[in-house]
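Note that this complex is displayed minus one protein chain, with the remaining chains in position.
Note that the chains take the letters A, B and C in the order they are written out, and that residue 1 is the start of every chain.
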Amino acid sequence: MDRKAKLRAIVQGSIFTGIIQFLILVSAVVFVIESDRERLEVDPYKTHFVVLDIIFLVLFSIEYILRVYIEPRKRDFVFSFYGIIDLLAILPSLFLVPGFRVLRILRFLRIFRIFKATRFILAVDRLGAALREIQRELLALVILSLMFVYLAACGIHFFERNAQPEAFGSILDSMWWSVVTLTTIGYGDVYPTTSGGKFFTALVAFVGVGLIAIPSGLLASALTQARVERKKSEDSEKENQEQED
Amino acid sequence: MDRKAKLRAIVQGSIFTGIIQFLILVSAVVFVIESDRERLEVDPYKTHFVVLDIIFLVLFSIEYILRVYIEPRKRDFVFSFYGIIDLLAILPSLFLVPGFRVLRILRFLRIFRIFKATRFILAVDRLGAALREIQRELLALVILSLMFVYLAACGIHFFERNAQPEAFGSILDSMWWSVVTLTTIGYGDVYPTTSGGKFFTALVAFVGVGLIAIPSGLLASALTQARVERKKSEDSEKENQEQED
Amino acid sequence: MDRKAKLRAIVQGSIFTGIIQFLILVSAVVFVIESDRERLEVDPYKTHFVVLDIIFLVLFSIEYILRVYIEPRKRDFVFSFYGIIDLLAILPSLFLVPGFRVLRILRFLRIFRIFKATRFILAVDRLGAALREIQRELLALVILSLMFVYLAACGIHFFERNAQPEAFGSILDSMWWSVVTLTTIGYGDVYPTTSGGKFFTALVAFVGVGLIAIPSGLLASALTQARVERKKSEDSEKENQEQED
Partner (left out) sequence: MDRKAKLRAIVQGSIFTGIIQFLILVSAVVFVIESDRERLEVDPYKTHFVVLDIIFLVLFSIEYILRVYIEPRKRDFVFSFYGIIDLLAILPSLFLVPGFRVLRILRFLRIFRIFKATRFILAVDRLGAALREIQRELLALVILSLMFVYLAACGIHFFERNAQPEAFGSILDSMWWSVVTLTTIGYGDVYPTTSGGKFFTALVAFVGVGLIAIPSGLLASALTQARVERKKSEDSEKENQEQED
């Protein structure tokens, strides 16, 4: 086994992966604390955070270079989902040009790599399989929901534009109300005040709230269905084995 | 094949339909942008939008006339769901009488025709079939929900009418609270302030929120059930074919 | 057939029942409009509504007396759910003592009788059967939810009582927050402002929101399960009949 193959075994091994996963979590926590302290005018620990940032940058850069180095098809890796995430999380920190510094926020993307943790990769796969199973219905429901958001916005714009021109003066503004209402968030920053608008909201809310809740139910059912079938095939395998014995 | 049959083949073909679907989407986007710019006192691009509106009007009018022309049973088409939508979306723009102009907003109805896009007509059909499957339960739940909205409004009106006469002074006004509460939107424009009203809300909320969430769950279950049965019949068909081979 | 039996056949027949159902709906609509007009200082149509009220009172009183008269077991009817509802809806209007007048609002209870409409009595029965099917789990979930409301109130009272003594000063007051939060209504009249309270809310919200959504899902599943079994038994019945033929 040559050196590159050995290195690949280490980098793709569970210990190295585990350490990186842990570092990603720690860097996320540091990121949160740092953003909290940025509001302080004078932060006595500022240099500590700068040093921590540099350490994380060096570690994740080395890891990125290692991953590219051990990869036989380098191009595929660099342009893969996780390859791009890694690059986006590292690159902006390397350039010291002030305009680029705002993009350092992209470091938060790194958290996506937690998905690859061996601990729940199976469960995430199941979620993915269930999503694929219902993809047609899901697509139709998403498009229906978008249409519903649009139609609700058109309607409320018609009813409320004169009473509240700053909130419902255009369909685009009314869409904000649509989203906040149909997801049942209801912040309370915008709501109808005319009788027509309230009646329209009542109509739209009952239908729309139901519409938007369907996908979760579908996914839950699909996951349950998959579990039941998995169990059945396990049971029949056991039976087959017992009959063979 | 005569000219009319040829024309019918073109108009009902996937290319023509695709172009119209695309134009509907574009006109919806233009509609949104236009409504956004209406608030500007002076819009330098106003003439552009007027021209775009006229172009869409001409295109959709031609399409409507074509559809009527190729249809053997013209009357059925004109009074069908999509026939009426098309007419409502075109007519108000043809009349230049100021009173009618407000109805030009009905152009947004056109988006309903996206339903007929070949891409997800199957999924929409499935949704429809699932809805038919649960129609009895759905009807009962809708009537129960309406009754619940009414009863909740009567109750809160009783508890809050003296404390907040402007929000709960009549059952009709209280119904607005009912809708906003039972859908869990909770804008925060109206809420009980008396102890009795709060206690009543607690009772009503737990039951009502559950009641209103049932239809989505029912529909999701029905869709899953249909998918499972579809799979089974596909599997048994395959088996039959294999046995025949 | 004696006169009483004839009368019973009429009163329990679908025409009489339909008329009463219709009258109940009309009286509910009148009730809503009347409560809306009560806020007017001078209502020119006030006498009209007084007359309508008297007409409804007379009609429903006659209907009540008829129902008692035709009933063989009068006592059972009077103390049944619908018997008590009917009485509560009529009695307060009969007494002209001012103190009793406030109870005239109980007329709204009459709407409950819509449940008995032949059109969706089957669907309501199915809902009832599904509820009985899941009653044990439902009871446990209701008690769990009540406990959760209590525990969440105790917790937020601990975190917020010093910061917001008027909203979270006692557990009873905090329970209002519990209800509004766990049902995800979120009016916005009370919300935590301390860091501890916000963190506690985050914990409580994710668990509690999920907990409270389970019963609807359970009921939806039970209804679907019942539908599937109904279908199966119908199919097997058909098969049996075909084999017999």
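Convention: a residue touches a chain if its C-beta (ideal position, glycine included) is under 8 Å from a C-beta of that chain, and two chains touch if they have at least 3 such contacts.
Quick caveat, the model's predicted, so the values are computed rather than measured.
Within the full complex, the residue among A:Y82, A:F108 or A:F199 touching the omitted chain is A:F108.
The missing chain, though absent from the display, is touched by one residue of A:G83, A:G155, A:G169 or A:G217; that residue is A:G217. Touch with the hidden chain on the side of chain B covers residues 184-188, 217, 220.
Contacts to the hidden chain, counted on chain A, fall at residues 28, 31-33, 35-39, 105, 108, 111-112, 114, 120, 122-124, 126-127, 145, 175-176, 179-180, 183-189, 212-213, 215-217, 219-221, 223-224, 227-228.
In the full complex, the hidden chain is touched by chain C at residues 133-134, 136-137, 139-141, 143-144, 147, 150-151, 154, 157-158, 165, 169-173, 175, 181, 184-188, 191, 198, 201-202, 205-206, 209-211, 213-214, 216-218, 220-222, 225.
Note that only the chains that are shown with their structure count from here on.
For the pair chain A and chain B, the distance between mean C-alpha positions equals 29 Å.
In chain C, the residues that reach two or more other chains under the touch definition are 184-188, 217, 220.
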